[in-house]
Every structure is written in structure tokens, then in C-alpha cells.
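Before we start, here is the structure in question, set down as C-alpha cells.
What you see is the complex with one protein chain gone and the rest in place.
Chain IDs A and B follow the sequence of writing; residue 1 opens each chain.
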Amino acid sequence: MNIFERMQKLDRRWIYIVVALAIIIPLTIPYDSDNVTTPPTENLYQMIDSFAGREDRAILMSFYHDAATMPELFPMEVAILRHCFERNVKVFTLTWFPAGAPIIDYAINSVKEEFPDIQSGVDYCNFGYKPQAFAMVLGMGDNIANTMNTDAEGRKLENLPIMKGINNYSEMNLAIEFSGSSAGGMWITYARPKYGLNVAVGVTAVMAADMYPYLQSGQLIGMLSGLKGAAEYEKLVDIFAAYRDPVIDYSVEYDEDGNRILPGRPFGREILEDDASKKLSLITTQTRAVFTPNEFAAFSAKYPENLAMLSSMGKKEDDKVVIDITEITPEMRTQMGERMYREIDRLTRNTLYKFKVARIGMNAQSVAHIMIIVFIVLGNIGYFIQKARAAKD
Amino acid sequence: MSFELFSNLVGAFFTLCIFSFLYKDNPFYQAAEQMLVGISLGYGLVYTYNRVFVPYVWQTIVIKHQFVLIIPAIMGILYLFRFSRKLGWLSRYPIAFSMMGVGMGVPMGIHAAILVQMRQAMVPLESVNLMLILIGTIAVLLYFFFSKAHSGIYGKFVNVGKWYMMIGFGASFGLTVMARISLLIGRIQFLVNDVLGILK
Partner (left out) sequence: MKKTIPLLIVILGGLIWVAWAFSPHYVLQEVFYNQFYLPWAYASSSFAMLLGVLSLTMMHSAKIKRRAPKWQYSYFFFASFIITCLAGFIGGIQKGSLFMWMFENVQMPMSATMFSLLAFYMATAAYKAFRARSPEATVLLLAAIVVMLAQVPLGVQISKHLPTISQWILDVPNLASKRGIMLGVGLGSVATSLKILLGIERSYLGGGD
């Protein structure tokens, strides 16, 4: 048997080993890469961001999937929850699959760990598993508290602080459905024509191509497609919602002009396309907070009691001042206080592992896609050469 | 060993049982497969009991005394007669009750799946892309219209629909590859990070 015949008859278990290695190796060696954002993701981000800080707006996340599609959908859900908790957007979560209930708990608990001020019933509300999807979708258009009655913990909805200002779809104006199949169908068919609800979906990539007609017709205002959509959203959250300006004092609610100070910053295309923003969404571990001299002065002015410590920590590099967080000892951390430590940690622009899972996955995806393309090309080369030889004989 | 690590190891064990099928069919895989079905079914039953039966049947009938709901409860039990050869016709009643909703699906379905899509296909042709979309939509629709033979100039136009579909399916295929690999990436991330703790 010549080499091409042997190639064609290769035992499939060798192919499995190549696939496994092609994914294990990139996952164990993180490197920085850039996921280009697409309009469906950006539109969804902007719509959720427009609800930032508003008491009379909320989003609903419908977890219409089970554990099988979690690798693609869970990072999206975590990224959106992180966006909402950063920018003070009210969130409601719900599922119509019994198997979806633990997934909601995982997602909320995983994100809540980093936001000690976020409370159930005030900033978010989990409806848990509710049967009879169709009835819920229509009922919430009239009155959410009457339709849902209680949340997952059994508390009556009308008593919860989060329901202040939220009656029905006019206020809970965006529903995002996460599903591995038929995402958004119920909302687009029943809730949108009757109540004008905005609908977006987070789908596995398998269904993404089928959703484009709905995107173009406006029935969907945005879409996150698979792991790439999750990676794009994580990047947007890192660049905008999780961004902290060293100059601004986020602990006060209003600045001197009476404008509301919200954490993060709004979406801006120039910021997104600027090369400097790439440094805000790096995958590798970041330990250095870099300030311009003016920023460092303004930052120090926020913590006058720790001025001496800050001056000793800040090192001059070129024309910037750098604080390396690994050089902060536990005694220094206790002395400066948890608030200042957290702010320096933020300014290193380091992302926790759980908030960059999709981007790390996309690195492995790059290698895997090249591998599949190589397989296709090799398979076709072998096939055509075989065919030519057979024709010659 | 912490409880979390132990739980992750249990998950990893069952993950590897299922992965072992790739080498060849073996007793570990068979046993794990049956356990998966058993636990899924048990979970569904317990959850349905706690979240649907107790609040909407038991509490409404016994505690709130809405005795009229005994009728749909009995109707629900009629589902089980599906397995009986003599009394199988009783199971048609609950099925008929749930099929009633199809009446609402007609106008809503026409609106969402047909009318809105048609309206968006009938926009002013301001750019080349919109013209291409219109030509493609009509060609694809005509491709599936089999009452007229695909011959001559009509056949050539309809053939354009075939090319559009090939590109569309190619895009779907590319995205499907990404989706499948993402699922594997998720599992390997679990094994590599949560169990072996290589990256945290």
C-alpha cells in the first residue's frame, strides 16, 4: 500500500489523539490573542449598557438549555451577568428546563463572588425553574409579579426591592434567551408582536447561521454566537464595563455637576478600535498597574492617609508610574485597606480566570480549526490522487 | 482532599468513562450511559413533583380548595392509558387539550415567520447587498417549487438558488465545526483546570 492509500485508511483513533492534543496543549499555555467583535455582539452590548443605573429598566435572561451545551453558553451568561453587576443593570433569570436551574445558580454564584455588594432581590432576582413557558411569556406582558408570584427562594415578588419600577415588558424591556436550539422562538412569535419586547439570543454556533434573517429583520436586536460570541462579549466587558479610571472616585454617587457616576464607561467605537484598548483585555496574568503622572497624582489624592506608602510603591518607568501588585505584602494590604487594594487590583487590568474562559477556549479553537482544515485538505489530496491513479489504471 | 476536589474527581471519573468509548465499547461506558439515563429521569421526576405537581395541583386542590382542578388532574392521569391497548383512546383527551394551543400558533406563526420576513425582503434596494439578498431569497424559494420544471432560463435562475444554499450551508458547516469543538474544549478545560488545577 502506498502512502496515499495508507493515509485514506488511517485508523480513526490516531485522529482522536491528534484532536485531543490539539486542544489540551493550547489550553495549558495561555497566550494573548484578539477576538474581533462583530455587530450582533456589539448591538447587544450597547442595548444592555443603555439600561445602566436605571431603576425602571431590567433584562431577563432565559437559560433554556441543559449541561450539554454549557461550554458555549455558560461563558456568555457569566459575561452578561458580570456586565450587569458592574454597570448596575437589574437582572432577572429564569429557566424552563428543570436541568437549567443549577446552571443559573452556578452562573450567579460564580459572578457574585467578585461583587460583595450585589444582593438577591435588590440587584438581581432568580425566578428559577418555571413550568409552562408559553403561559409565562404572555403573562409577563401584563404583570410580572402576578404571573411569576414567587422567586426561586419562595419570596413573593411584589415585596422585593428589585420590583420597584418594574411592571411588565415595558420596563423589563430586553429578554435574552440562551439555547442550543430554537432560541428566541417563543419570544419572537408571542411576546414581541403583542408587547414590543426586545429579544436577543445567545446560541450555540450551530444555530447562529439560521438566526441571521431574524437579525436583519430586527426581530432580534443582537446575538452571541457560540464561544466566539462569548469571547467577544468578555472583551467588551473588560474594555468598557470593567474599566476603572484612576482619577474618578467611584464611591460617591454623583459628581459635582450632579451627574450620576456609574462604574465602567459607555461603549465607544473609537475606544474599541484604538490599539491601547487591546491591553485592557489580555488573557495572560497582569500584575502591573500603569499610571501617567497626572493619573497617579489624582489616584493618590483619593487616599491621602496612604500617600507615603503609594509614593514608595510607585516606580518610575519611562514616563509612567508603575505599581506591581505582587510586591504588596499582606501587612501592606492590611494597612492600606481592602478598598484601595481592590482598586489597585482593578487597575492592573488583570482578568480572573472565570471571566476569560471563552477567550482561552478561542485560542484552542484556533489550533483546532487549523487542524480540521488540514484534515480536509489532506483527505481531499489523498482522494484526488487515488482517483487519478485509478483512472490511469 | 477537599470536598470540592472529591466532587470534581467524581465528575472526571464519569467523564473519562464516557470518553473511553472512543477507544472501544466497554463496560464502563455502558454502565455510565445507563446511569446517565437513570439519573436524568429521576431528576426530571423529582423536579416536576416539587415544582409543578405540589404548587399547581396539590396545593391548589387540597389547600386552596379549587376542586374544579380535579378534572384536569384526572385528564393528566389519562396520559398513562397510552400504553393500554383497550383503553388507549382515553389518552387522546389530554393530547387534544394541549393541541388546542395550535390555534394561536397560526396567526402568530404567520406574523413572525412569514409576514415579517417578507416585509424585510421587500425593502428599497439601496445597496448591492440588498439586491443580492432579494435575488437569493427568491431563487431559493423557487428552487423548492417543484410544480414547474427547472428548465431553460427559469432553470438557470433557480440554479442560482442552489449556489446561494451551498454558501449558506458552508457557513453553517463552518460554525458547526466551531460549536462541536467548543463542547470538547469545555470538557477538557474542566479536566485540565478544575481537576488537575493547571491553570486557575
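Operating definition for what follows: a residue touches a chain if its C-beta (ideal position, glycine included) is under 8 Å from a C-beta of that chain, and two chains touch if they have at least 3 such contacts.
In this text the structure is predicted, and so the values were computed from the model without any measurement.
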- Only one of B:62, B:114 or B:196 touches the unshown chain, namely B:114
- Message: Please identify which residue in A:114, A:210 or A:345 touches the non-displayed chain.
- Response: A:210
- Message: Touching residues of chain B against the unshown chain: what are they?
- Response: 7-8, 10-12, 14-15, 17-19, 21-22, 27, 30-50, 52-53, 56-57, 60, 66, 69, 71-73, 75-77, 79-80, 82-83, 88-89, 91-110, 113-114, 117-118, 121, 129, 132-141, 143-144, 161-178, 180-181, 183-184, 186-187, 190
- For chain A, the residues touching the chain missing from this view: 8, 10, 12, 15-16, 18-19, 33-36, 38-39, 66-71, 99, 102, 105, 131-132, 135, 138-139, 205, 209-210, 212-213, 216, 226, 228, 362-363, 365-366, 368-373, 375-376, 378-380, 383
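The rule is short, and it goes like this: only the chains that are shown with their structure count from here on.
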- Could you please state the distance in Å, as a whole number, between where the Cα atoms of chain A are centred and where those of chain B are centred? 24
- Message: Touching residues of chain A toward chain B in the complex: what are they?
- Response: 13, 16, 19-20, 23-24, 27-28, 30, 68-72, 74, 98-99, 101, 128-131, 134, 188-190, 192-193, 204-206, 208-210, 213, 216-219, 225-228, 353, 357, 360-361, 364-365, 368-369, 372
- Show which residues of chain B lie in contact with chain A when the two form their complex. 22-23, 40, 43-44, 47-48, 51-52, 56, 101, 104-105, 108-109, 111-113, 116-117, 119-120, 133, 168, 171-172, 175-189, 192-193, 198-200
